[in-house]
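Below is a structure I'd like to ask you about.
And then subunit A:
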Amino acid sequence: MIQDYLILSVILFCLGILGVISRRNVFTVFMSIELMLNAANLAFITFSRVHESMDGHVMAMMIMAVAAAEAALALAVVILLHKHKGKLDTNVFSLLKG
Partner candidate 1 sequence: MHDFLSLLPLVIITTGAILLMLLSAFESTKVEIASYISMGFYGVAFFVQLLIGCGPETTIFSETFNGMLVANNFSMAACLVILGCGFFTAISSHSYFKVNRFCTLEYYSIMMFSVCGMMLLTLTHELISAFIAIEIMSLAIYILVGYERKNVKATEAILKYLILGAFAGAFYTMGAALIYGGVGSTKFVEIAATLNIDKTISPLLLGGGFFIIVALLFKIAAFPFHSWVIDVYDGASAPITGFMATALKTAAFALFANFLALHTTMHDGWVTFLFYLAVFTMFGGNLIAIGQDNIKRMLAASGIVHSGYLLIALVAMNAEQFSGSVIAYYLAAYAIGTLGIFASLSYLGGEGEKRANFADFKGLAKVHPYSAAAITVFLLSMAGIPPTAGFMGKFYVITSAFSAGHIALAVLGIISSILSMWYYLRLIVNMYFHEATDTFEVQGRPLATAGTFVLVFFVFAIALYPVVV
Partner candidate 2 sequence: MFEYALSVIIFLPILTGLALLLFPLRGGVARAVGFIVSVIILFIGIELFLGFNGKSGMEYTEFHQWIPSLGVNYALGIDGISLLVMVAATFLFPMVFSIFKTRTKGFYGNLLLAQGAMLGAICSTDLILFYVFWEIMLLPIFFMIGIYGGDKRLSATLKLTIYTIAGSLLMLAAIIYVGTSYHEQFGKWSFNIADLQALSLSGGFAITAFLMFMVAFAIKIPLFPFHTWLPDGYTEAPTATTFILSAIMAKIGVYGVIRFVIPVFEVEFTRFAILFSLLGIAGMLYCGLAAIAQKDIKRLLAFSSASHMGIIALGVFCMNVQALSGCLFQIMAHATSTGVLFLFVGLMEERLGTRNIDDLGGIAYRAPIFATFFAIAMLASVGLPGTSGFIGEFLIILGAIKFNAFIGFLAGTTLIIGVCYMLWMFQRVFFEKGKERTESFADLNGMEILTFVPVILLIIGMGIFPQTFLEKIEPTAQQHVAQLTAVSASQIADTTVQNPGHTNHKN
């Protein structure tokens, strides 16, 4: 039972990683990162169930809040990118290299 939750969270996490390294659209990348964070949340909640303490939930809350803040910033960046190039493909933005 517990294991299933954990396995699910691990799967989610790996999906997130795959998304980050495979997708080039900025939105998708950020969504994959959110996916990873949520996997972490899931793990927290599961473990707090294991330990019969509420700490895990609190931490999940915290993480959600932070994630929200990050998302806000991310959206601003997305707008900025669109202003500059009109595209949201990450490979377009590779002036800085070498």
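Selection rule, in plain terms: all candidates are chains of the complex that A comes from, given by their letters.
We take it that a contact is a pair of C-beta atoms (placed from the backbone, for glycine too) under 8 Å apart; a residue touches a chain by one contact, two chains touch by 3 or more; residues count from 1.
Everything numeric in this text was worked out from a predicted model, so none of it was measured.
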{"item": "Subunit A: touching candidate in this complex (1 or 2)", "value": "1"}
{"item": "Contact footprint of candidate 1 on subunit A as seen in their complex", "value": "9, 13, 16, 20, 26, 29-30, 33, 36-37, 39-41, 43-44, 46-48, 50-51, 53, 55-56, 58-59, 62-63, 66, 69-70, 73-74, 77, 80-81, 84-85, 90, 93-98"}
